[in-house]
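Quick one: the structure is below, questions incoming.
Here the complex is missing a single protein chain, while all its other protein chains stay put.
Each chain gets a letter, A and B, in the order it is written, and its residues are counted from 1.
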Amino acid sequence: MGVMSVAIESDVCVIGGGLAGMTSALAAAETGASVRLLSHKKSTLRQASGLIDVLGYTPAGEIVAEPFEAMGSLPNHHLYQRVGSQAIHDGLALFDRVVGESYAGGHTSANALVPTYVGRIKPTARYPAMTAAGLASDRSPVLFVGFERLSAFDAPYVSASLSSDGMPAPTRGVTISAPGSHRPDTRLHRLVHALDANESVSTSTGEQPIRIALARRIESHLESAQRVGLPALLGLENAPNVRRDLEQFLGVDVFEVPMGPPSIPGQRLEHQFLDALDRAGVHRATGNPVVAFDADGDRIRRVFTDRNGSSVPYEATQFVLATGGLVGKGLDSDRTALTESVFDCHVPHPEDRTEWYGDNPHTDQPFARFGVSVDADLKPHDDSGSPEYDNLRAAGAILGGTDVTMELSASGNSLTSGVRAGRLAGERSN
Amino acid sequence: MSDTEDTPSFDPVTVFESTEQDLRSGSDDCYKCSTCDSVCPVASVDSSFPGPKFQGPEQWRLTRKEDTEIDDSIMGCSNCMRCDGACPSSVPLSQMHNTARGAYVENQRFVRSALAALRSGELRRGASIVRDGVSDLRERIRNRLLANYYTAGRFASKLPRVANAFTNFGPTRWLLERVLGITSERSFPSFATQTFREWWTERGGAQLENPDKRVAYFHGCYANYNTPAVGKAMVRVFESFGYEVLVPQQRCSGTPMFANGRLDDAKRHAETNVESLAEAIADGADVIASCTSCSMALRQEYPELFDLDGIDSVGENTYEALEYLRLNEDLEAALAETAGDAEEFAYHAPCHARNQGLDRQAVELFSDVDGVTIEDVGDSCSGISGTYGWKAEKYDYSMAIGDTMFAEMEAAAGEQGMTECPTCAMQMSHGTGYSITHPLELLADILIEEQSASSNG
Partner (left out) sequence: MDTKTEVLVIGGGSTGCGIARDLAMRGVAVTLVERGTLTDGTTGRMHGLLHSGGRYAVSDRESAAECISENRILREIASHCVEPTGGLFVSKPGDSEEYFERKLAGCSACDIPTELLSAEQARAIEPYLAHDIERAIRVPDAAIDPFRLCVANAAAAREHGARIETHAEVTDLLLDGDRVVGVEITHSNDNGMTGSTERIKATHVVNATGAWAGQIGAMAGVDIAVRPSKGAMTVMNCRQVDTVINRCRPKGDADIIVPHETACILGTTDVEVDDPDAFPETQWEVETMIETLSELVPILDEARTLRSFWGVRPLYEPPETKTSDPTDITRQFFLLDHADRDGLAGMTSIVGGKLTTYRLMAERISDHVCDRIGVDGVCRTADVALPGSENPMHLQEAMESFELRSPIARRSVQRLGSRSSSVLSTSDPNPVICSCEAVTRAELEDAITEVGTDLNAVRIRTRASMGNCQGCFCAHRMAALLHPDHTVETVRTSLEALYEERWRGQRHALWGEQLSQAMLTRYLHATTMNRAQSQTESSPTVAFERFDGGDERGD
């Protein structure tokens, strides 16, 4: 017993449910292919800021205002050079279709400057509409508002730090206590949910909807500010309404400063992509890891997910590997070696572990470039330079060769490689 | 351990006495991303709940062997296990919660420690232990009652009509809330006049024998005492595919016991289940459950929490009913030839189905059936989490969690609901007034009517 006879079939099977995997699945579905998306856990979108960076810095460390003009500064092996700028545009276009009005930045080819939650200024290509009023290049006065219990976002410091970085707008920062009764360790999502549901809270002037109670607490600090910046926690499904209610009460623009894990903008983005996958008819199976596969010469025939010892086969003609890098666990490592976790694709890395890292925590770190190496068709290569499998492509953080953290290009790499790998897989499967 | 013979100059360190399980190494996997907190339904409505990251890897990592006290916030966890499915780093979160909860409940047994304190002359400490213990007593009795639905069901099924009248009788409910803290907002599920097992015996057991296709049905408590229609549908569907169905001896899967920290009770029941299911597996059967919490318990919690002969084999050979058919039969082809009855369903995937990777299967399967419209109402938790929503102090949280699902159900085209989980079904029905169908019931309707129709024609 337990021998499975019937595999679950599709034209394209994408492994990995992060930004690159979901983009691949959508791009493949657009070609008319039937698509299966396998993912193990929640994606790393919930860890990222929700900003879509394409290229923020050149290899020489210069800030980039026009990413497409700066592509020339990138080395030849860079993904962007390999696949060309049309693929980058395609990736952004797919993204824009998925997010619609909820993101801004698509009106220009230039990067925008967005404040970060530790008070630095960051170049990015697409930003949530929830963040749009916060651009650092805007000159209108800003009030940053933080919360006593939320130590990650220190509004007075954010304000001072942005000023010191030359942000042209006058800024102030104030820390208030969030409406409602909370303990010091109440989770961030409690406040997010309360704002989403516009729960009633008790205040000194009686019961009030929490959005109004919050606006009232901000109001007394407003002075001449024309914009109010809050940490990114203004609701999930109803975020636009939360912002609208605050803006209407305060009579000024309200924006969110994106924060790192748990990232509410990332969670919203994940939902938008999942909805798009449903609309595109992509079939999803989530919760079990891909642990094995069957290959027939240079073609992968099927992969198997595992649930505590029982396994489920998924058959497809084309596969996309989008399992992520060291954080998403597409890469495994131990004291001696680094491996790709599903197909054991070749991952170039120094044998000597002391060469995996450098001494300065910020600058050049070889481990940040670990990943599979691919050709222009995004097929992972073995150590002799030929494709590992004829029907396997890779996308997203599993790709090696570039330190996307230093050049601020992680999302751009995922969208670009995702759309290309997905489209090629879809076309080849027909 | 005989380490007290000599040198009493320093005391032996106690080994995690109450649980015998040291899960600190599970914190090795945690890189602190808080994704677990971001999916926790309780943390988003209950300001006093510090979330799964604290309850799991952080609390365990901060623990030393001599620490016996578990923070009482562990009892805020509803055991929905969504954190397990979320963690990108595979921290054994629910195992940590279950073990800590078990230790917490064990610590609530105050009589022994009070006596020990009194014997050693610590009168004040003894008195305070008794005081705290008594104040917890009501909660403990209530939780024990809720956890042992199996026993309640067994008694109620003897006289189902009386039980139904009594349990939903106003004064009874008032008393249950006042005395035990069981919310009076909900109606108790009604007990069937004939249990599934009674029906099974009456029909003479399996209708066909097939040593090559044999399944052992783990019906659990609910399909036995309350919704035998689900169990009957399972039998009809599997027999229609030529399976020999076994209905082995069984007790509660343990799910409500885990959620209430009653690991000893759960283990007692697990011993019976594992023994009889392992025997069925040895006879060539795979184990099929229709309740996703039961299959979750057999697959994941059993091997994580207990060390019993055959327990791994039970975990590896257990499947949810639809999952099994899909893997072993060409279910899609069978369904392609059928047609439903112009029915529209708002489908909710139970958290425990989600954790087994089954959250989309019903939607995928039925969406291609002519005449059936099935709409996924999203990935929120229903909020009831088994016994959680029955506790008076949790009722409001339970409903606040459920609000998202209720709204999605109302927005969906269908005026009836569908889910695999009996308590999610209660919550769906409680929040919307819809009647709730199990996917097996729909499958039986479609397939078997179709088959009988085609054999007639």
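Please note the rule applied: a contact is a pair of C-beta atoms (placed from the backbone, for glycine too) under 8 Å apart; a residue touches a chain by one contact, two chains touch by 3 or more.
These figures come from a predicted structure and were not determined experimentally.
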{"item": "Contact partner of the left-out chain, one of A:R36, A:K122, A:R211 or A:H283", "value": "A:K122"}
{"item": "Full-complex contact with the absent chain, from A:S151, A:T205, A:S220 or A:S384", "value": "A:S151"}
{"item": "Option touching the unshown chain, where A:R284, A:K329, A:K379 or A:R393 are the choices", "value": "A:K329"}
{"item": "From A:G166, A:G297 or A:G385, residue that would touch the chain that is not displayed", "value": "A:G166"}
{"item": "Selected residue (touches chain absent from view) among A:S34, A:S311 or A:Q365", "value": "A:Q365"}
{"item": "Interface residues of subunit B (partner: the chain not displayed)", "value": "1-3, 6-7, 9-10, 12-13, 15, 22, 24-25, 27-33, 50, 53-54, 58-67, 69-73, 89"}
{"item": "Those residues of subunit A which, in the complete complex, touch the missing chain", "value": "47-49, 53, 56-57, 60-63, 65-66, 101, 104-105, 107-108, 110-113, 116-123, 129, 132-133, 135-138, 148-152, 154, 156-157, 160-161, 164-166, 168, 177, 183-185, 258-261, 263, 325-327, 329, 332-335, 352-354, 356-357, 359-363, 365, 367-368, 404-406, 408, 410"}
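Here, only the chains that are shown with their structure count from here on.
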{"item": "Subunit A partner contacts - residues on subunit B that touch it in the complex", "value": "31-35, 37-40, 43-51, 54, 85-90, 214, 281, 284-286, 299-300, 303, 312, 315-319, 326-331, 354-360, 364, 376, 379, 400, 403-404"}
{"item": "Residues of subunit A touching subunit B in the complex", "value": "1-2, 4-6, 8, 41-44, 46-47, 180-183, 185-190, 192-193, 197, 237, 261-262, 267, 274, 278, 283-288, 305, 307-310, 312, 327-329"}
